[in-house]
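What follows is a single structure, written as structure tokens, with notes after it.
Every protein chain except one is present and positioned as in the full complex.
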Amino acid sequence: MASEATQRFAPSSPRVAVAGATGFAGALAAELLWRHPGFELAGVTGRSEVGRTLQELYPRYRVPLRIAELDPEELEGLDAAVVAYPHAAAAPTVGMLLERGLRVVDLSADFRLRSLASYERWYGTHPRPELLELAAYGLPELHREAIAGAAIVANPGCYPTASVLALAPLARAGLIADVVIDAKQGISGAGRAFDETTHLSMAGENILPYKVAAHRHTPEIEEQLAYLDPSRPDVRVQFQATLVPLDQGEQAACYVTPTRPVGEQELAELYSGAYDAEPFVEVAASPPGTREVLATNFCRIFAAADSHTGKVLVFSSIDNLWKGTSSQAVQNLNLMFGKPETDGL
Amino acid sequence: MASEATQRFAPSSPRVAVAGATGFAGALAAELLWRHPGFELAGVTGRSEVGRTLQELYPRYRVPLRIAELDPEELEGLDAAVVAYPHAAAAPTVGMLLERGLRVVDLSADFRLRSLASYERWYGTHPRPELLELAAYGLPELHREAIAGAAIVANPGCYPTASVLALAPLARAGLIADVVIDAKQGISGAGRAFDETTHLSMAGENILPYKVAAHRHTPEIEEQLAYLDPSRPDVRVQFQATLVPLDQGEQAACYVTPTRPVGEQELAELYSGAYDAEPFVEVAASPPGTREVLATNFCRIFAAADSHTGKVLVFSSIDNLWKGTSSQAVQNLNLMFGKPETDGL
Amino acid sequence: MASEATQRFAPSSPRVAVAGATGFAGALAAELLWRHPGFELAGVTGRSEVGRTLQELYPRYRVPLRIAELDPEELEGLDAAVVAYPHAAAAPTVGMLLERGLRVVDLSADFRLRSLASYERWYGTHPRPELLELAAYGLPELHREAIAGAAIVANPGCYPTASVLALAPLARAGLIADVVIDAKQGISGAGRAFDETTHLSMAGENILPYKVAAHRHTPEIEEQLAYLDPSRPDVRVQFQATLVPLDQGEQAACYVTPTRPVGEQELAELYSGAYDAEPFVEVAASPPGTREVLATNFCRIFAAADSHTGKVLVFSSIDNLWKGTSSQAVQNLNLMFGKPETDGL
Partner (left out) sequence: MASEATQRFAPSSPRVAVAGATGFAGALAAELLWRHPGFELAGVTGRSEVGRTLQELYPRYRVPLRIAELDPEELEGLDAAVVAYPHAAAAPTVGMLLERGLRVVDLSADFRLRSLASYERWYGTHPRPELLELAAYGLPELHREAIAGAAIVANPGCYPTASVLALAPLARAGLIADVVIDAKQGISGAGRAFDETTHLSMAGENILPYKVAAHRHTPEIEEQLAYLDPSRPDVRVQFQATLVPLDQGEQAACYVTPTRPVGEQELAELYSGAYDAEPFVEVAASPPGTREVLATNFCRIFAAADSHTGKVLVFSSIDNLWKGTSSQAVQNLNLMFGKPETDGL
């Protein structure tokens, strides 16, 4: 086959690189940008597999670009980068890119938390704390305007994406007195890690909770809920994640003790009001299976009041690699460069 | 191969039949009894597949007996039966078997609830309410003595098995102020149903909550918790079940708001005290994946206190077809006939 | 969310309907046409689910059109249809559509075989044999020109697609003396059938050969090989299909006894010559896993000579629902309406 060596995109499209394109998240971001009519995928970098094409590594992704090392001298003419590094490794690179005039969507945790103290409690010393003020939290449904103008967009964690979208209408209405979030995720959430949690003969036929009472996504969710309901700055969230044997898919089940009784009618209005105009959030009529959003940028949400307990239940499904990570990065790039938010998605 | 046509069992072993042996639960009960050194599997019945051997239907189960229709005239000499019928269909058959002198382990919901009102709210009219008083709730870890002497043993639902074992030490200590149970289960929990919930191309790559705010296992769990903590007869449990794409395996994640602060040390003592002498409940040192109990009668439990929220988290894993159903039925039969509880398991 | 109620397509695009859009194949064809910039998806029909939107049935497919019954009176202005009916049911509908001026891509077996005798041996009486001469065999890599001008394009079976693409270079060179094809396929190949072959607790952890020595795709493969190598009109193919527990993916392993010794160099040239200019067939450097073509219209092929046995081995991977069925239908529509073959794919 003649390798599809040229990308089709509109003239004078912004030029975007993906740093760390060999992992699941970076590779999908590159693929989505490659297919995007309004961006030029200008380069893919990695610390391993240098010289191979991305397509050799992920044949179903049709990206013929060769993986290169990230060279600060070769960033001339680039407009933006998606950085797919682990936390702590990301911030210095983000800083370097900013200094060379690029705008950045960072997939790591380094710029997600507004509170430096919170970051340091969960992740250790922050490599570039002075950059925090340049970052917007990249959940478009909550921070669309800040994202459009930000130098750094901190792409949310996949769990916070599903959880905060699920809870935002209740939080904004001051309705959350207490909340338990039980989130399930497929194995791609562990990335290319090769260990007991990803081996098919160990992860298959298994349901495995992890990081009990200590998940790093908790403060991120709490910060966003406090932002939505300033009257409860110290909201505490019970968050628990569990691995289940599928590839891509994530669901947050939220059990909310409301501050006052909430009925089905009010719930329906809250969610409809919050999301009817959103292009990528759908209010479902029944609990959404994750398969309903597989390989899409959609989040589907179902909320119900339980008359037996008085609690409010909200189920939120996303594809952890798409809306949970890489397609949300593209949604953010669309906003940052003034493109229609749904382009290429 | 010469069909393994004869079962090895001790002389004068009780003779047990399985009624409804063509479904997943009945077939496994038959297989476990066939392998059991202390029971004679005297017959297998079904409303379909009559005349075929059970092995033809489930080749990996080595039971060469032919499926017959249940004939009340041919029960002479039987000591017990496992009844694997749907609810409402079970009770009349259980009654008939009792009248012919058999003791019964019933896998349906018909005799699980002490409260007739509760049964009728969830399941409709009870076909044989007068038999309720003859039934013991077949969770050996809670009702060992009652089971030993009962005419009917109501085998618990799989969700209540995992949930009640997880919560019993806390309930008995009066520590449960509020509880959310998020339970995940593999597809075998849906039985031989052929529909969207079991089709591999629909159930695979899916995480699907079902029966939101309306699961029939809720009253069963509440009855047992009220039994364990008589001071809270009206305990309300938030129970939610979710299907995940595996075959056999079930996990209950319980999020407990305690009536007073509980620390790790007290938790460890509560669970150790409750289960150290139990042959089939293990207190684990980390969250137990369901694979750890695959194809066993074990329940593995991990409890932790979350200092961030003050909640107590308990994770309980079973194999829904084994401890959740069929091997628990054998454990109950062992108790009913004075055999060591672990025999054949 | 505001339902994405309008499709974007170029003005005066051909208008295409999908008949039988409720099954896996028809639904995906509709989704691909909906996303296609050069066709208007003008309607979706089904014999069940009438009145629901396709999106309600397959939420991850974003097609908001409502399923209607196929009404011959409402075909005015349509240019083409994809017919996704079972064999024998398809031909009468295809005939009716032709009479109303539509061109048709038929996904059934009704027009795949040139030989009526062969059809009737495998499928029974043909409902509209007089239409056979209007049909082209819809494997673009072999019949591009015929497809472009045909009234009916018989979309190949998924197994013949993978098998014939694998074997074509050898057949054309007269190199196939004998061939065994061992094809594996995921469960989506069984469609929305609800039975033992699709239940996750039965199809999972299973490897299941089916239709031993009697697969209907055999004559289709043999006809194409005879077309490619007219010197062997009576070629006999040993074809066997096996279900394996995944959703989408298919692989044909072909074991060829060559008519004369064939070396690696000659093999490489044969395959490179056949496929270097093909947009959707790739010659791989190692055996292609089906995941490499998941959700794409690509076929990836690897050929090797075994010096130990003298045989030639060819492995060919496709996504059975895409290149095996629905995206190949779109590729055919592109050819039929003079569009670039890769548009929308």
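Chains here go by letter, A, B and C, matching the order in which they are written, and residues are numbered from 1 within each.
Keep this in mind: contacts are C-beta pairs under 8 Å (C-beta built on N, C-alpha and C of every residue); 3 or more make two chains touch, one makes a residue touch a chain.
Quick caveat, the model's predicted, so the values are computed rather than measured.
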| item | value |
| --- | --- |
| Residue among C:G204, C:P279 or C:G324 touching the omitted chain | C:G204 |
| Touching the absent chain when the full complex is considered, from B:V16, B:V283 or B:M336 | B:V283 |
| Sole residue of C:A27, C:L41 or C:A253 that reaches the chain not shown, by the stated touch rule | C:A253 |
| Chain A residues that touch the omitted chain in the full complex | 24, 186-188, 190, 192, 194-196, 198-201, 203-205, 245-248 |
| Hidden partner chain, residues of chain B it touches | 1-2, 4, 59-60, 62, 275-284, 288, 291-296, 298, 300 |
| Positions on chain C where the hidden chain makes contact | 178, 180, 182, 184, 186, 202, 204-210, 212-213, 218, 236-238, 240, 242, 244-251, 253, 255, 257, 286-287, 289-291, 294, 302, 304-309, 311, 313, 315, 317 |
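Throughout what follows, only the chains that are shown with their structure count from here on.
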| item | value |
| --- | --- |
| Closest chain to the centre of mass proxy, which here is the mean CA position | A |
| Longest centre-to-centre distance from chain B, chain (CA-based) | C |
| Dominant interface by contact count, named by its two chains | A-B |
| Distance between the centres, which are taken as Cα means, of chain C and chain B, whole angstrom | 46 |
| Centroid spacing, where centroids are CA-atom means, of chain A and chain C in whole angstrom | 36 |
| Distance between chain centroids, defined by C-alpha means - chain A, chain B (Å) | 40 |
| Two or more partner chains touched - positions in chain B | 186, 204-205, 245-248 |
